[in-house]
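Every protein chain but one is kept in place in this view of the complex.
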Amino acid sequence: MNKLVNQDLEKLTEDILSSYAKDGQTQRIGCMFLPSRSRIVEIVELTRQLLFPGYFGHKLLTAENVRFHVGNLLSKLSGDLTEQINHCLCTERGCTECHDAEKCQADAAGMAHEFLSRVGRMRGSLLLDAQAAYDGDPAAKTISEVVYCYPGFYALTVYRVAHELLEIGVPLMPRIMTEHAHSTTGCDIHPGAKIGRRFFIDHATGVVIGETTHIGDRVKIYQGVTLGALSFPKDERGRVIKGLKRHPTIEDDVIIYANATILGGETVIGKGVTVAANTFITESVTADSLVTHEAPKLQVRSKRHKS
Amino acid sequence: MNKLVNQDLEKLTEDILSSYAKDGQTQRIGCMFLPSRSRIVEIVELTRQLLFPGYFGHKLLTAENVRFHVGNLLSKLSGDLTEQINHCLCTERGCTECHDAEKCQADAAGMAHEFLSRVGRMRGSLLLDAQAAYDGDPAAKTISEVVYCYPGFYALTVYRVAHELLEIGVPLMPRIMTEHAHSTTGCDIHPGAKIGRRFFIDHATGVVIGETTHIGDRVKIYQGVTLGALSFPKDERGRVIKGLKRHPTIEDDVIIYANATILGGETVIGKGVTVAANTFITESVTADSLVTHEAPKLQVRSKRHKS
Partner (left out) sequence: MNKLVNQDLEKLTEDILSSYAKDGQTQRIGCMFLPSRSRIVEIVELTRQLLFPGYFGHKLLTAENVRFHVGNLLSKLSGDLTEQINHCLCTERGCTECHDAEKCQADAAGMAHEFLSRVGRMRGSLLLDAQAAYDGDPAAKTISEVVYCYPGFYALTVYRVAHELLEIGVPLMPRIMTEHAHSTTGCDIHPGAKIGRRFFIDHATGVVIGETTHIGDRVKIYQGVTLGALSFPKDERGRVIKGLKRHPTIEDDVIIYANATILGGETVIGKGVTVAANTFITESVTADSLVTHEAPKLQVRSKRHKS
């Protein structure tokens, strides 16, 4: 440590402590129970090991050892989930000491159990998604490759896990999970979105799917697509009102190509619609339509004869 | 190790060594003092622990232990910062041995001290940013959630830290920091940009804010927005000239929706302007305007009756 700071250490410390005293929202001193992001990321990875055995985690599974592997993973996940859900519940309710620790713990244990009982169903849903990716992407050589390598499939896996937790009533954790996937893949799916079966996101980078989006079955979207909000009604203090449907509805069998932006809670993209790349849509589109920009009026000028 | 390579190890080694000898810019043999990226990322994380105590790092802070926590963090950060700033200064000045190691060390210690004395002020600025995110995003349930989970807020935190270091005169380190945030969030804010108070970036993915951008107060931007350069004047050797203002100026109270691209050093987006999604702007816009594409002329054709 350098001398300069050493001499000033007391003063620097006082300055920073007084800055903490001034504002209670950017510090959590005397607050317990903040969930741990690294532990929650670990829960995502353990759940993935349970969902796709042999792909992630233990690689040498056999018909003989798989039962022990699953039992062991369930034990570990159950403990970790209960602990972190407990912290999420406490954080949600306020940051001081917990007044009914037993009830919180029991609620958390119940939610963890409910989640683990849904693993089989999530597997079924993710198999259909993997199949959709394989069918829809000429670059996919096998379904294994999709499960093991595709970032869009990873983002979707984390979304489906986070969405189940949200449905079960777990606060905070679902968003921490999807933000982890967002950071890893560039694909930001809010855990509150409702997404049907056989969903495929190609390339994934830059995709944003907002909290109140509804997506039907067999929908396919490409990189850079935003399903977002158009504008926000504000309260008398000028702050946006929370809780309304702000994001679009995408019906079955829709394809949305790269970098299209679709906005608004009342915007409905009808069944079977194809949306071209780079389009910008804020109104509903009837079923079985093809949406493009008016003939792509590009200007192509020669750079050779500048006159 | 396999036999094939073992036999050829001498030859492979010679080939690679002779490739090193040919070019001095893609190797640093005999060069000391390159700063360590992993140590600089650790500095970012320690600074974040100082900025938002109880959120990151030590989670069980109390009124009693927080003083020791802060003193300890300051000691550690001061040493790490001095060491890495020293390496950055030496790298900037050339890669051979340092001729005035004491001066470099003293400069580095002074810069580290200056940075640490600004932590309180950075906290004040970041609180306003967190408040802006909470007010502007209907999906944000609490300010804590913004601080703890929002990728745009993370990118902005790293930018504000890196920008202070740049102002203090630290070379290289600021860019290493913002590239780390870029990698984590998909949001690329150059440390040289000037950004006012209460700035909010929603979703963050794909945002690019160039080196010479100026942004006023209470500005809100969405995913995929580029504030970029239009074209580059070149010198007689055909290389772009460095150091000019190449990126736009965004005045107070501007909102820029998803995937808009605004280019050019003389482009000024006036106070209170709203820019619609997917627009492409290369000229200035007067205050209090709404910029959209000419009526979004989308072609919607039925796919059922192809004639």
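As written, the chain order gives the labels A and B, with residue 1 at the start of each chain.
FYI, a contact is a pair of C-beta atoms (placed from the backbone, for glycine too) under 8 Å apart; a residue touches a chain by one contact, two chains touch by 3 or more.
In this text, all values refer to a predicted model and were calculated from it rather than measured experimentally.
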Option from A:E42, A:E92, A:D135 or A:D288 whose C-beta touches the chain left out: A:D135
For the chain left off this view, which of B:Q49, B:T226 or B:T249 is in contact with it? B:T226
Which of A:Y20, A:F33, A:Y159 or A:Y222 contacts the chain that the document leaves out: A:Y222
Hey, which of B:I16, B:A63 or B:A101 is the one touching the hidden chain? B:I16
Determine which one of B:D100, B:E266 or B:D288 touches the chain that has been left out. B:D288
Chain A residues touching the chain left out here are 50-55, 59-63, 66-67, 70-71, 74-75, 78-79, 82, 105, 108-110, 112-113, 116-117, 119-120, 123-124, 126-127, 130, 135-141, 143-145, 147-151, 184-186, 203-206, 222-224, 257-259, 276-278, 293, 296-304
If the hidden chain were put back, which residues of chain B would touch it? 1-6, 8-9, 12-13, 15-20, 22-23, 25-32, 34, 36-37, 91, 171-172, 175-176, 179, 182-183, 186-188, 190, 192, 205-208, 210-211, 224, 226, 228-229, 232, 238-244, 246, 259, 261, 263, 272, 274, 278-282, 285-286, 288-295
